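What you see is the complex with one protein chain gone and the rest in place.
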Amino acid sequence: MMHQTTKIHRTAGELAAFLGCELRGNAGTKIAGVASPERATSEDVIYLESPRHFERVLKSRAQCLICPSGAGVAGKALLISAEPKIAFARAAGWLIPPGPIVDGIHATAVIAASASVAGGVSIGPYAVVEEHASIGAGTQIGAFCFIGRGATVGESCRLHPRVTLYEHVTLGSRVIMHSGAVLGADGFGYATDREGKHWKFPQLGALEIGDDVEIGANTTIDRGSLDVTVIEAQVKLDNLVHVAHNVKIGRRTLIAAQTGIAGSSVIGNDVVIGGQVGIGDHCRLEDRCVAGAQAGIPSGKVIRRDQTVWGTPARSIERFKKQYGWFARLPEIAERLRRLEQPKPESL
Amino acid sequence: MMHQTTKIHRTAGELAAFLGCELRGNAGTKIAGVASPERATSEDVIYLESPRHFERVLKSRAQCLICPSGAGVAGKALLISAEPKIAFARAAGWLIPPGPIVDGIHATAVIAASASVAGGVSIGPYAVVEEHASIGAGTQIGAFCFIGRGATVGESCRLHPRVTLYEHVTLGSRVIMHSGAVLGADGFGYATDREGKHWKFPQLGALEIGDDVEIGANTTIDRGSLDVTVIEAQVKLDNLVHVAHNVKIGRRTLIAAQTGIAGSSVIGNDVVIGGQVGIGDHCRLEDRCVAGAQAGIPSGKVIRRDQTVWGTPARSIERFKKQYGWFARLPEIAERLRRLEQPKPESL
Partner (left out) sequence: MMHQTTKIHRTAGELAAFLGCELRGNAGTKIAGVASPERATSEDVIYLESPRHFERVLKSRAQCLICPSGAGVAGKALLISAEPKIAFARAAGWLIPPGPIVDGIHATAVIAASASVAGGVSIGPYAVVEEHASIGAGTQIGAFCFIGRGATVGESCRLHPRVTLYEHVTLGSRVIMHSGAVLGADGFGYATDREGKHWKFPQLGALEIGDDVEIGANTTIDRGSLDVTVIEAQVKLDNLVHVAHNVKIGRRTLIAAQTGIAGSSVIGNDVVIGGQVGIGDHCRLEDRCVAGAQAGIPSGKVIRRDQTVWGTPARSIERFKKQYGWFARLPEIAERLRRLEQPKPESL
């Protein structure tokens, strides 16, 4: 079921060396892929993170297991790790390196004479690279990608088919972009006069994407208006996310699908934002805060570091739970109130 | 106003035969299209489902009406149906077969030598069909479509321009995909280590789309991570819907625009999900349940079969209405409480 473009045969011993793990059992156990316990063949590596999944692991045909010390599974080669899921993710990247998006530069790619294309770059059919754009070494540009005038793409990036970079957008290195993502479109800004006519406010700013960022399918990130929109290193955005003009997103922040961030909001480092969250303009989400799915953060609001918020308007999860608990008991409250209002027998 | 590529002239009698309906009135009434009562010409078929629209039908220039028995409209050819809207939809498909997305295989289509293209396939300008992909008989692939390595498209599918199938995605037959849809991108999965670094979790699973599925514009469906994302037959997804990795959606389920479903959730058969609904990861929505627009279903939640839920967090519509009714009366409750707290005159 899994489609590996390159199947590399390794051994459990080699994987232990790569991961820097202790190995228990047969170092010569052959491995060639990764899988879930149920789908694994004898050559797949699996992992055990939580005791909850112990039974699944026991029944698996896999012969090589990444698990914490003391997991107590007999008959398999064990790679001992305090963070088995991380080790498994690293093992997967090592055993199954991502296949090429495209090989070489396709004859139909339209590349401006003034564009700079480094060594080892692949560009797919019908991709367009405009004047003065620059593509770093080892980067892959899929079919139908559009790299606008003066845009800069770093090294070893992977742009899946049909990605649009407007002019002068800059990407760091090792950025992954999925199909349909649009970077650098005009922000949504107008000045409305007394007759109600909307004048387009200048959307002339930049958009800078850091290293190791991943951007999901059909996600849109607008350029700054007079300022810069910045996505820092290691940020991961899911599908259909919207990031407006002048937003800053700090390092390693995770944002799930369909979340929208309005203009000039500043998101800190290591923030986690659930799906369908709405963040108004000029908000500040400090480092390591968490916004639960569908939360709504009103314009100008500050969420303090390490705080977890839920609901619309967003408040701390503790307050949300207390308030919501009573909300669910409103019919009961109303009934208790009604009883209190009835004249007491003894007052008759 | 309606743009029919092929105008076919038929009669009311021929339509009655096609639909298997009783005909009352002139079987020779000429028909050539379908319309709303107001926009109909004398050659358009219209329908009457609810008595509410009786006046509109009476005033219409249409000479051929699909209606329930006993609708009592004189002077028109009547096609008697217990389900007039269904009969009308079928009549439309028969009178106005969908026009071709593209005719023939365009000279600019880039089709890998190892791809398999069946008879009667049309492929538009600048479409790309990668190695080992397979296109079933009678399928139409619009301009700028990208059919990834090893992807399989069934028979008589209609892919509008600019659809992306990542490698190894499989579509059943008669699937309709609208422009901008992205199938098979990587799911949003990372393992975060103690330093906060996000390691990309393998996204190597499959994506399988059943027969007769329709997928709206700019909708995204991710491949499985170690498992399979499955959309079963006759599922209909509106625009800008997000379906995460490992999700299963059962037969005939309908999902309105901008709804998002997080990883590993399982949606049953004949489920109806409104617009902008958010479904957390590992939820289970059983057969025939209904989620109202903007509902939020928390991670891990089970919605029982035939249940209708509203709100965030989602609860049964009955509870929602009761709770919300009291919510709207909170200022009144507060006032009643204040009065009770006041010392009673007789205690003075």
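Should a chain be cited, it is by its letter among A and B, assigned in written order, with residues numbered from 1 in that chain.
Methods note: a contact is a pair of C-beta atoms (placed from the backbone, for glycine too) under 8 Å apart; a residue touches a chain by one contact, two chains touch by 3 or more.
Computed from a prediction, not measured in an experiment: that's the story for all the values here.
Touch with the chain that is not drawn comes from one residue among A:G13, A:P68, A:G93 or A:G296, which is A:G296. In the complete complex, the residue from A:Y47, A:F144 or A:W310 that touches the missing chain is A:F144. As for the chain not pictured, it touches chain B at residues 1-5, 34-36, 39, 83, 85-86, 88-90, 92-93, 96, 99, 106, 108, 124-126, 142-144, 160-162, 176, 178-180, 214, 216-218, 234, 236, 238-240, 252, 254, 256-258, 270, 275-276, 293-294, 311, 324, 327-328, 330-331, 333-334, 337, 340-341, 347. By the touch rule set out above, chain A reaches the unshown chain at residues 110, 126, 128, 144, 146, 148-150, 162, 164, 166-168, 180, 182, 185-186, 188, 190-194, 196-202, 204-206, 218, 220, 222, 226-228, 240, 242, 244, 258, 260, 262, 276, 278, 280, 296, 298, 312-313, 315, 319, 322-323, 326-327, 329-330, 333, 336-337, 340, 346.
Note that in this section only the chains that are shown with their structure count from here on.
If you average the CA atoms of chain A and of chain B, the two centres end up 27 Å from each other.
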